[in-house]
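Removed: one protein chain of the complex. Kept in place: all other protein chains.
Per-chain numbering from 1; labels A and B assigned in written order.
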Amino acid sequence: MKTARPVGIWGHGAYVPRYRIRTEDIVEVWRPRTGARPPVTQKSVLGHDEDTITMAIEAARTAMQRSTLSPAKLGGLWVGTESKPYEVKPSATLVAAALGASRHLLAADVEFACKAGSISMQAALAGVGSGMMDVALAIGVDAAQARPGDVLEYTAGCGAAAMVFGPADGSIAIVEQSLSYVTNTPDFFRREGAAYPQHGGRFTEDPGYFHHTLSASRLLLEESGTKPSDFDYAVFHQPIPKLVERSAKLLGFSPEQIAQGMCIHNMGNAYAGSSMLGLASVLDVAKPGARIFYCSYGSGAGSDAFIFTVTDRITARRDGATVASHLRRAEYLRGYGQYLRLTGAIRM
Amino acid sequence: MRDVYIVGLGLTPVREHWTFSLRNLGARAILAALADAREETADCLYVGNMLSGQISAQENLGTLLADETGLLPIETCKVEAACGSGGACVRSALLAIAAGAADRAIAVGVEKMTDVTADAVAAGLATASDQDFEASFGLSFVGMAGLLMQRYLHESKRNRADFAPFVINAHKNALTAEHAMFHSEVTLEQYLRCPMVAAPLGVLDAAPVCDGAAAVLLCSKEALKPHHRPIRITGSAISTDTISLASRRNLSSLSASETSAKKAFTQARLTPHDIQLFEPHDAFSIMTTLALEACGFAASGTALDMAAAGAFAPTGSLPICTFGGLKGRGHPVGASGTYQIVEACLQLRGSAGSNQIPGVRRAMTQSIGGHGAVAVTHILEA
Partner (left out) sequence: MQTANYFRLEGPYLRLEGQRCSACGAQQFPPRTACRQCRATTFEICTASSIGTVLSFSEISSPPAGFSSPLVAALVALDDGIVIACQLTDVDSDKVEIGMRVEMVTRLISETGPEGCLVYGYKFRPQLL
């Protein structure tokens, strides 16, 4: 897909809470079958006074500050998440109010499992690219619960990333083109009122993650006439490391290309924030002229793929907290009990 | 304005009163004050109270107590100035007489706190703070006092232990006060090791949750009778400061306390040196410290030194909390200000029993609402 006028990212922001739980502390309580080791050694945990909205606000404030654009100029704001604090009441308007956006705003929450954030990016891209608005904000954020004792508990983390979109002229990374690919695949879902999701085990891999990531990526490479070696970085959705590593291999991307965008080892899977955090991490270090390949994945299912080219404006627009600084700012919980208290039914 | 005299004193013990309700307590104090003056009735009744609506779901206290005591159709209303209500209702009664609108006026402070859980009491006390910019952020009433104590310690470079004399003195004086809540001493050791509530403020730095009522009958000179033992109110003043601590000009001074004391001194034509006994609003040991300094009884930053030297003990230059104060006698919040006045009058009459400060003729009381948001000062002379 290409836009009527060129669009770029003007500013990026990220936020990861400071708490971490070591997955060995979870293992100690649940004792999974011998030999099965968690895919990551630690994951991020929400503080008692944090939620999807507070994380979104912080990532958004950073992105707006870096963009040098006033929040009053925002014409669109999308929050992509599957852990909305209100099932009915938009998080987007709260984020807008916290930023000081004007009331003249197209604001909404978006759900598409782990690709809700990249859908927000497509919406922002479309909003600016069509000329309907000049500035738009896309946020991918999650603080998804995992059923205690379930395999997802080892990886379900939390975090947020935000991208400000505007005209390509003046941006830090131009959007060359994008693509969206969907099927109706029930690999992972959560029914209304259910506390925890159901996931299809191995069904989530080939029919789910791989089919959509590989299909969308191949289609975009083809449509754009590019090959993996044309890119400096590749960012994928990160539910567990091996899915990313395998996809990269199958597509022809190298371990070096995916390294910067891999946040999962430090923080687990931030669901709708995962791939966008990877993108933010790349934007923290990418040099002018770098080319970024990005492909998300969301269960249900689908992938959004983007190609970005970094401009020379980027070096002046990334002061402040990087993804790496958030990942370093780790405070380890003293065991599973403390973890349960923080993730318990009562947030306060 | 006419002179005003206190001729009747009544109080209930301060306790967790499981058998007495809000209306019982208030009524008993009123009837005791009337009986003490050998009077049947008065021209008006002012009820000081802070939490009746929040805790007992009961307002319209003036009417309620008039009804309960058989005083209908007396002129009456409730007077509220947070934890200073007990002092404020006395001022209201005074003003009625001074203005010539009444010859005899009853002021009763009453509070019933123990019917509900600690959480509910805390929520009630928080209504004295700035709801939107303090209480709603979880900054509890005792938490704000902790902030004041922390700041004072930082500025004065003192230790928490330096506040101990106030608590020790209060409990010691309460030992022989029959109506006091506590009859046990507090040692320095206990003070130092008590649990923190809002560090550095510990459980022993704070007055207790309790119930009680105290009442005074005021009358004009014209209405005095030979059997009365009148105590003249020579100074009465209320002054205010910002409701939120964040808006204060100086976190270590209580300007409402200072201004209201100055106004009272001017009315009475007295200075701090003339006062022989002071009942401060010792809801927290930091408030005692700040009030003593604000009223001019201690130079800024010296109250703790003076306490250490015994200046505020019964044998000191300025005895305080002579029946235990809010800390030892108890702090049924909307009633404390009236207890202070009843106790000061007992002292001035020479009827304080084992707690008597010899030869006292000029006493001051100060009842404070919020953390120094409103200060009600009275000067009483025998």
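Simple rule for what comes next: a residue touches a chain if its C-beta (ideal position, glycine included) is under 8 Å from a C-beta of that chain, and two chains touch if they have at least 3 such contacts.
In this text the structure is predicted, and so the values were computed from the model without any measurement.
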item	value
Candidates B:Leu95, B:Ala122 or B:Leu224 - the one touching the absent chain	B:Ala122
Options B:Met144, B:Ala177 or B:Val360, residue touching the unrepresented chain	B:Met144
From B:Glu68, B:Glu134, B:Asp211 or B:Glu293, residue that would touch the chain that is not displayed	B:Glu134
Interface residues of subunit B (partner: the chain not displayed)	118-119, 122-123, 126, 130, 132-140, 142-144, 146-151, 154, 195-201, 244-248, 251
In subunit A, positions touching the absent partner	18, 47-51, 53-54, 57-58, 85-86, 94, 97-98, 100, 320-321, 325, 329, 345-348
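Just so we're on the same page, only the chains that are shown with their structure count from here on.
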item	value
Whole-Å gap between the CA centroids of subunit A and subunit B	59
